[in-house]
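Attaching a single structure in structure tokens format; questions to follow.
This view holds just a subset of the chains, kept in their places.
Letters A, B and C name the chains as they come in the text, with residue numbers starting at 1 for each one.
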Amino acid sequence: MCAIVGIYGNDNAARLASLALFSMQHRGQEATGISSSCGGKIYTKKDRGLVSEVFNNEALEYLKGNMAIGHNRYSTAGGDSILDAQPVFAKYKLGEISIVHNGNLINKDQVRNELIEQGAIFQTGMDTENLIHLIAKNTKDRLRDRIREALDKTIGAYCFIIQSRSKQFVIRDRYGIRPLSLGRLKSGGYIVASETCAFDLVDADFIRDVKPGEMLIFAEGHDEPESIQLFEPEYRPCAFEYVYFARPDSVINGKNVYRTREDMGKTLAKNDVNNSIKADMVIPVPDSGVPAALGYAAQSGIPFEYGIIRNHYVGRTFIEPTQEMRNMKVKMKLSPMKSLITGKSLLVIDDSVVRGTTSKRIVKMLKEAGAKEVHFRVASPEIKFPCYYGIDTPNQDELISHRMTKDEICEYIEADTLEYLSIDDLKNSIGNDTNYALESFDGDYFVTK
Amino acid sequence: MCAIVGIYGNDNAARLASLALFSMQHRGQEATGISSSCGGKIYTKKDRGLVSEVFNNEALEYLKGNMAIGHNRYSTAGGDSILDAQPVFAKYKLGEISIVHNGNLINKDQVRNELIEQGAIFQTGMDTENLIHLIAKNTKDRLRDRIREALDKTIGAYCFIIQSRSKQFVIRDRYGIRPLSLGRLKSGGYIVASETCAFDLVDADFIRDVKPGEMLIFAEGHDEPESIQLFEPEYRPCAFEYVYFARPDSVINGKNVYRTREDMGKTLAKNDVNNSIKADMVIPVPDSGVPAALGYAAQSGIPFEYGIIRNHYVGRTFIEPTQEMRNMKVKMKLSPMKSLITGKSLLVIDDSVVRGTTSKRIVKMLKEAGAKEVHFRVASPEIKFPCYYGIDTPNQDELISHRMTKDEICEYIEADTLEYLSIDDLKNSIGNDTNYALESFDGDYFVTK
Amino acid sequence: MCAIVGIYGNDNAARLASLALFSMQHRGQEATGISSSCGGKIYTKKDRGLVSEVFNNEALEYLKGNMAIGHNRYSTAGGDSILDAQPVFAKYKLGEISIVHNGNLINKDQVRNELIEQGAIFQTGMDTENLIHLIAKNTKDRLRDRIREALDKTIGAYCFIIQSRSKQFVIRDRYGIRPLSLGRLKSGGYIVASETCAFDLVDADFIRDVKPGEMLIFAEGHDEPESIQLFEPEYRPCAFEYVYFARPDSVINGKNVYRTREDMGKTLAKNDVNNSIKADMVIPVPDSGVPAALGYAAQSGIPFEYGIIRNHYVGRTFIEPTQEMRNMKVKMKLSPMKSLITGKSLLVIDDSVVRGTTSKRIVKMLKEAGAKEVHFRVASPEIKFPCYYGIDTPNQDELISHRMTKDEICEYIEADTLEYLSIDDLKNSIGNDTNYALESFDGDYFVTK
């Protein structure tokens, strides 16, 4: 997951980058960082924490220059996660370089092992380090050629923004799996960001998505970025961005995320084999289940109700409930509208089911709050396969749809009925004009180069 | 505003109090505190910050005992706000006492001046200090009699929970202006809290609202609280709790807040003099405008859309935007769904309009995002009078409805049309069985004793 | 203990007060606070922590005005110590008032009980609250008369600085037990502070000590403070300030603290009944034992060596050593110079022995480091009585000299020999011109009015 941003040609580059990262905070809350370039030197500030915690005025004043790249990190395993924050900075033969990356390189272990075999050292667990090594070991004179050849050895889902002391290089993999869009800042210069929701806050106009397989080069003396088609495109943007990850006001591949989710809900309703069941109300699991629930309600005519309240004050360090107080965790985050649902038959919509534990707790909480029936609807297909293209999914064994049939899951989570969106219906909701990446649902691991 | 809670007869008293305060965090985020009683001693911990920040395990272990009272503070003016946190603790003739208070005493200055005239000192700006003085100066032998006589001199909207070293006294003013409910903890003992949403998290069953003019006394050796009717009730619960302040899953005076807001939206739609205008969608200002918008949409048949996203990561210390970046403040909190609203006619629903500045910014933001028309609907009547009964409203001069007519406000906020709920419709939405307090809308300052 | 300061007639009043408190940080590290007066309003900022942590620029800008009083607090028992920070502020009949206090009122419980009997409430454990009540209940028109009559009911060791909205009143008890000096700021106006070491940092010239029983009044329109002799003086300044508490560069009652300590060491040497023992070196327990050790060395001719290093990095939150690592606590703070002392006979000088536990650990540490003999010398008499005049001593039962004879103590701490300064010698060291307060040593609790 993660979010990346590049700002080029604006004197407020770092400040704008921090605002763009702020509006993409939902893509990663563990760590954040920005590198700016000024006068032949790269300045970097990165740390654990939210964008609003890390980037105070002091930090932003340190990050001089009219170009900047930034990153929000989703999560890291291990003890000293600060080392795994991005941008990754290095000195190498051509000077200084700083890189941000959103995605996952599927041949990273192989490349890393080859590099290690040749004497390279790796100081972090990030695959971003691979790319720097490949660029550094290359012997070409121009950075653009080094990047190109480094990418020839790189297989996976990726969006990179690479900043040298005077240029920015933006690259999206040939499949265009992870989103990346280009905009023009009204205050001057360009922005590239994982999601278009970043454009609104910094006052930028959307130009177009970065193309699959494209490299954009921002350099002084050029009014417009140079575009080089590095690879033959085989467009397969990630369907999961629409299902869950992107912010609803973003537009990916020309489709508004919110509208797509609404369509998923509508389709769920149309095909609901249990539509004989007349639920009293449609209830979303907030916040991500809301658009699909609105769609389901609009299609089915069953009234939409905001039957579960989400508490946004949940901090990281609150009291550990004592033994008697367990099971309270989901209730601290989600509160059922008791008086609304008591004695009612509910049609509950969530965006996806991964391990099944949260769904089970939600059903239990609703029944304890008096719900007569809970019909669980999932606005995405069954997740049977781990994602290797940049979404953090658990091991296959932990995926409940890998281990159980739909009926077994329904029984496990103690719902009255359970339905998923079919893969075909998901495709229809997003649009059949594009061949979306669906590997979590169909196991088609199509990335081969 | 503020929230109060009392727990009696449970060995986890402070822990449960902290959880109840956590679920009432929306009523006050500036400071929080708890006093427990154990072995003839009162323990107090209070500080600036959120419940989840102040009450770590160390604090909760310090707060020994099977009874506790707690408080969330909304805001204070001035520099050293920690002194204005509650509970207020004092030693006095009968021993130790600790008090929490939600409300506002309208004769507080007069009482304070009389007390000062008699030689009393006041160390804080809180009217809670008045009550302690009145109790302390009284010469009756029993605390209950002292409280009673102190309240005889107290005019206003109030809910008090008073804790001595072995008892708890709960009092609600004769008008029942501020909400207060009684519940039974499944793990043993009782809870009294400003809102019933607190009951769900601590696993308590709602028993009933504390009655207007009632004093409940919790004491050892009594299975049930003793109830004393202190004053002739003249029930006038605050309508503003339904409009804006309470959490939607709470039930006040037997009415679910969410449902009431939904009704307000429906009534707005029914009476909309502009209902000839066919807006393309109904959009709430999140989060509090959502239920009314759902009601409006259901009534009018215009589709409900979640057209404004709320960013919950906004911290307190983030970067000050530079001069060029002003006007960004509302955009950091609220993001319009550009692709949804471009070229559309919007019917925007907010819960209330106080100063008008935020409404103006929202309209501007929506128009800049491409809205063709913005029809602004307010799910409450015009606020023409400051509230003196416990809701933080600004001076009358800052209330836009005091200074401008509806048409002038419409022009000022640059909306295409503007409608409010009428006072009669507000009454109908909440229910005509009770005579609600409406002073912010009609200026009827009814509290006289 | 504690430190107090008053600044009058300087536009940088709060800033200078913070610097004075900073230089008196050794008198109290738990909490600190300042009240300033400006335009008929008193501003207060107080919090837990060191002066350098609490008073940032923001706090100092809030504390407007050309007069300010401040306080460093030594320690408080109990959980919510912030409430026991000073200054204590109150509104009362004549307006606003803020008080700082160094000392201890010995009739405080009696006065408090009388006040409580009359209906007063006490919100803190501080005796400072007594004085405000006495002032507030008084019916005189002028604050100076109220203060005077309040002090008539006050018995104890005290230095008060009382600030109204336009004046400052400085009072020292008739015995002059706690130190308090007056100086003139080179940048304009006056300073009153517990120790003269504060004058150096703020660039002030020492004028004189505040006299026992004197009240100084600073008011607009008067170039010099008005002096009123409230009580017949019976001068008995605290000897313990010279022994341990004051900073060595301070001057109290015309005597330099450092020189006095040096004299104590010299006298110890002169009278040493074991002077037949030829120790190899004189070693101080740092930092407070240094001057006496220098004096002992100079007198005896035995070389002075800095044989124990003090580690100043000890923080509050460091690792709890595991079971095997106990006894390490004293070693984290004090490190013996192994190679210096191995095989040597040491004459170790500490300023005082209270409970005996630290002395025992120091002897053990030195012997483990190879010392052949440890002769323990204490530059003060045996502490047999608790101090009720403002120094934090433990209960009498915990005072080792109350429970044991000198020989028993010597055996308990496992020293080879042990000697104390006699009471007469202490008097001689400080000077026989004044009748010092020696209650910790001789049990003469002389304060009666």
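What we mean here is this: a contact is a pair of C-beta atoms (placed from the backbone, for glycine too) under 8 Å apart; a residue touches a chain by one contact, two chains touch by 3 or more.
None of these values were measured; they are calculated from a predicted model.
**Q** Since every chain shares one sequence and 3 appear in place, tell me the total number of copies in the complex.
**A** 4
Definition applied: only the chains that are shown with their structure count from here on.
**Q** Go ahead and note the Å separation of the Cα centroids belonging to subunit B and subunit C.
**A** 47
**Q** Taking each chain's centre as the mean position of its Cα atoms, how many Å separate subunit A from subunit C?
**A** 60
**Q** Report the inter-centroid distance (CA atoms only) between subunit A and subunit B in whole Å.
**A** It comes to 37 Å between the two C-alpha centres.
**Q** Could you pull out the residues of subunit C that touch at least 2 other chains?
**A** Touching at least two other chains: none.
**Q** In their complex, what parts of subunit A are in touch with subunit B?
**A** 12, 15, 18-19, 22-23, 25-26, 29, 50-53, 55-57, 60, 187, 197, 200-201, 247-249, 251, 256, 258-259, 290-291, 294, 298, 303-306, 309, 311-315, 317-322, 324-325, 328, 331-332, 335-340, 369
**Q** Any idea which subunit C residues touch subunit B in the complex?
**A** My answer: residues 43-47, 59, 62, 79-80, 82-83, 88-93, 116-117, 119-123, 132-133, 136-139.
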